[in-house]
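Left out: one protein chain. Kept in place: all the others.
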Amino acid sequence: MTVFEPRIVGFLCGWCAYEGADAAGRARKTYPAHLRIVRVLCSGRVDPQFVLEAFRQGADGVMILGCHPGECHYKEGNLQALKMTAILKKLLGQCGIQEERLRLDWVAAGEYGKLVKIVGEMVEKVKSLGPLRLREDGGGINSALTRH
Amino acid sequence: MSDLSQLKTLSRGKKPKIALCWCSSCGGCEESVFDLAEELVDIMAVTDIVFWPAALDAKYQDVAALADGEITATLVNGAIRMEHQEEMARLLRRKSQWLIAHGACAHLGGVVGLANFHGSADLLNRAYQEIPTVHHPAGICPFGEAPDGAGQVGKRGFYETVLPLNRMVAVDFYIPGCPPPPELVKEGLMMVLEQRLPPAGTILGKRQALCQSCPRRGSLPETLRLKEFSRMHQVTWDAAACFLAQGIICLGPATRGGCQARCLQGNMPCRGCFGPLDLVRDQGAKSLSFLASLADSADPEDLQRFADSIPDPGGLFYQFSLAASLLKGKADDQKNNH
Partner (left out) sequence: MARIGIYICECGPHIKEAIDLGQLQNFGQGLAQVVFAKSIPVLCSPEGQEIIGKDIRQQRLSRVVVAACSPKEHEDTFRKIVRQAGLNPYFLQIANIREQCAWVTADKQAATDKAKALLAAAVKRVIQHEPLETQEIECQGDVLVVGAGVAGMSAALLLAQPQRRVYVVEKSPCIGGKAARHAHIFPHLECGSCVLAPLLDEFLHHEQIELLTLSEVQGVAGFYGNFTVRIKQQARFVNPAACVGCGLCLEACPVRVRNEFNEGLEERPGIFLPYTGVLPPVPVLDKKHCLHFRGQHCQACREACPFGAISLADQDRLQEINVGAIIIATGFDLFDLQKAPQYGYGRMENVYTSLELERLLDAAGPSGGQVLLRNGRMPERIALVHCVGSRTARFNDYCSGVCCQYALKFAHLLHQKIPGVSLIHFFTDLCLPGKEGQRFANRVLRLPGLELRRLPGPEALEITAAGGKIAITYQDGEGGGEGVEVDLVVLAPAMEGARNAGEIARIFDLPQGAGGFFTEESNRLAPVATARKGIMVAGCAQAPMDMASAIAQGQAAAGMIISDLTPGAKLALEPVTSEIDAHLCSGCKICLSLCSFQALSYDEVDGVAAINAVLCRGCGVCAAACPSGAIKAKHFSDRAITAEIGGLLSDDRF
């Protein structure tokens, strides 16, 4: 039996959490390789479509990491992420995706310790949840598109 | 739109062959064709309708007997959930020059696509065993194990997942709506009869969201912040003002315009039947993100209350587009609980 190695996509704000991830590197703090990072300018840029796209493309978990409230480089972008996530978690639940597969958190540029800790927690959590299998189109006679 | 009377000159000679097919849908799309009324008679005069189960007695074999591409255009309404629907869709695709998705179910899966929130076993169990208005002590299900031990009945024909038409066959263009407004059905038919094929994948209607053509747009506020959403029965609302401004969810901002705001004119907020705009992949996600931006607080408790004022976000945001969404429906429970 193969060990389940989850894939986690992280959307990291370029001003804080992404810097924090770089700082973890400079400090040579290791964390699981399951996290793959997308840099965004602001956590508020994270369109819920990106989260769903990540799940659709095979992510078992998604992290959105932004600046601490009150410290957003763009004032309130991170609050948009917070508002969006509150409803998105509810929607994910309805779609049979455990809420814990999406994690929003705040990581300042210097908080590489926190970054390493929460990435580790997320990987463990998603491992315990197991692989995410989304609904597929399957069931057809022939799944290839035919025109004529 | 051209005048129908001109069609007679266009169609001198061989009449174009037209087909209409009904898959998983409620029949409202068929009504939208009948709602063309006298104009339908004009259309019938200049076309040769070779297949239309709702109105004519033509059979599968009649279609199969046609040459490939012999039908000029076929309008398919309804989503694909059954094997025979897929078979019909593929056959009509082969026989038709143009295949048109007619209505929200063919376009996006529609209301029937909401079935994707459930597994097929649960659905059949609910439909044939649990519904309180059904008295069915034998508990016979037309799918699955036959009661007399004769083996599987029809199971193969019932798919796990509802699909929009374009997941099965290539679709040339789409007539959106639940049901589509008759004017848009007519527009689609005229395109066919006048040989004005729009670019592949075109969705009739507007390129802008409903707000642009909403009769209530004058009352749109520049800044709107809400503590929570209300449902229509909970508040007294102004029949002329923007629903969102009154704290009632309206999906107009995330929904393609072109319906003449019929629901709004009938005092109902938009529920999204025309689907997402051209550059939006997932209508529900966009509905979610714009509604979330209206929250008046960043306090987690307030946000929870705000989120809880949307009792069924999935059903609401994806009322017509679940089957076409990124998640396509509920993830497979069994596979997730390993």
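Should a chain be cited, it is by its letter among A and B, assigned in written order, with residues numbered from 1 in that chain.
To be clear about the criterion, contacts are C-beta pairs under 8 Å (C-beta built on N, C-alpha and C of every residue); 3 or more make two chains touch, one makes a residue touch a chain.
Keep in mind the model is a prediction, meaning the values are calculated, not measured.
Trainee: Consider the whole complex, including the chain that is not shown, and state which of A:M84, A:L102 or A:L134 touches that chain.
Mentor: A:M84
Trainee: Looking at the whole complex, which of A:A21, A:L65 or A:M122 touches the chain that is not displayed?
Mentor: From the options A:A21, A:L65 or A:M122, the contact with the absent chain belongs to A:A21.
Trainee: Determine which one of B:L220, B:A241 or B:A298 touches the chain that has been left out.
Mentor: B:L220
Trainee: At which residues does chain A meet the chain that is not included here?
Mentor: Touching the missing chain: residues 7, 9, 14, 18-19, 21-22, 24-26, 28-31, 33, 36-42, 44-50, 53-54, 57-59, 73-77, 80, 84, 116.
Trainee: With the missing chain put back, which residues of chain B would touch it? List them for me.
Mentor: 207-212, 217, 220-225, 252-254, 257, 276-281, 286-287, 289-290, 292-294
Everything below uses one rule, namely that only the chains that are shown with their structure count from here on.
Trainee: Please work out the Cα centroid separation of chain A and chain B, and write it as a whole number of Å.
Mentor: Centres of chain A and chain B (C-alpha means) sit 31 Å apart.
Trainee: So in the complex, the part of chain B that touches chain A is made up of which residues?
Mentor: 68-69, 80, 83, 86-87, 90, 93-94, 116-117, 159-161, 163, 167-170, 280-282, 284-286, 288-289, 291-293, 295, 298, 300, 303-304, 306-307, 310, 312-315, 317, 325-333, 335-338
Trainee: Any idea which chain A residues touch chain B in the complex?
Mentor: 47-49, 51-53, 55-56, 69, 76, 79-80, 82-84, 86-91, 94-98, 129-142, 145-148
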